[in-house]
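All protein chains but one are shown in place.
Up next is chain A:
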Amino acid sequence: MVMSLNILRCGARISGRSINLLQNCGRYLPKLSENAFRLVSTSACRSTNVRRFTDKHEWISIDGNVGTVGISHYAQDSLGDVVYAQLPDVGTVVEQKGECGALESVKAASELYCPVSGKVVEKNASVEQTPGLINNSCYEKGWLFKVELTRPEELTGLMSEEEYEKFLKSDDH
């Protein structure tokens, strides 16, 4: 069990489908029950879904090579009620720190900056319909768009949740 978790964690590029990884693991491990594999699979997803933050108050959580992007609680709170979300279209090529959309609230259009470089593969149509989701559920239902990473090393430059909390407490945010 311990060995399987290590194999899952140390892969630099964890395959998009954790099922494949587990099948590979099967070669090295004694046969475990299905339930055990399912348990392992869940914790693997959780460990790869750790959020990273930018100093522009966006977050990104990774699943394989695809990152889901949103804005932090601090950001949605300081924006006020979001009345319109302009999200990048699927297929748009984005650069790290580049402008990729805007959120409008209280007559102010706030730029969205992309935390990583890549290509947009999905945008959240529910948020386009109901921008309030960003205020009510900024980490779950209020996700903005998903991007396929072209330079995963950019993630190391982002803040962990702990570092982000510290950043918020400092004067520089």
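Simple rule for what comes next: contacts are C-beta pairs under 8 Å (C-beta built on N, C-alpha and C of every residue); 3 or more make two chains touch, one makes a residue touch a chain; residues count from 1.
In the analysis below, contacts and distances are computed from a predicted model.
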| item | value |
| --- | --- |
| Missing subunit (named according to UniProt) among the choices "Large ribosomal subunit protein bL17c", "BPL/LPL catalytic domain-containing protein", "dolichyl-diphosphooligosaccharide--protein glycotransferase" or "UBIQUITIN-ACTIVATING ENZYME E1 1" | "BPL/LPL catalytic domain-containing protein" |
| Omitted-chain contact residue, chosen from A:Tyr113, A:Phe145 or A:Tyr164 | A:Tyr113 |
| Residue of A:Asp77, A:Glu99 or A:Glu161 in touch with the missing chain, whole complex considered | A:Glu99 |
| Chain A, residues in touch with the chain not shown (by the definition above) | 56, 83-84, 86, 99, 102, 104-111, 113, 128-129, 171-172 |
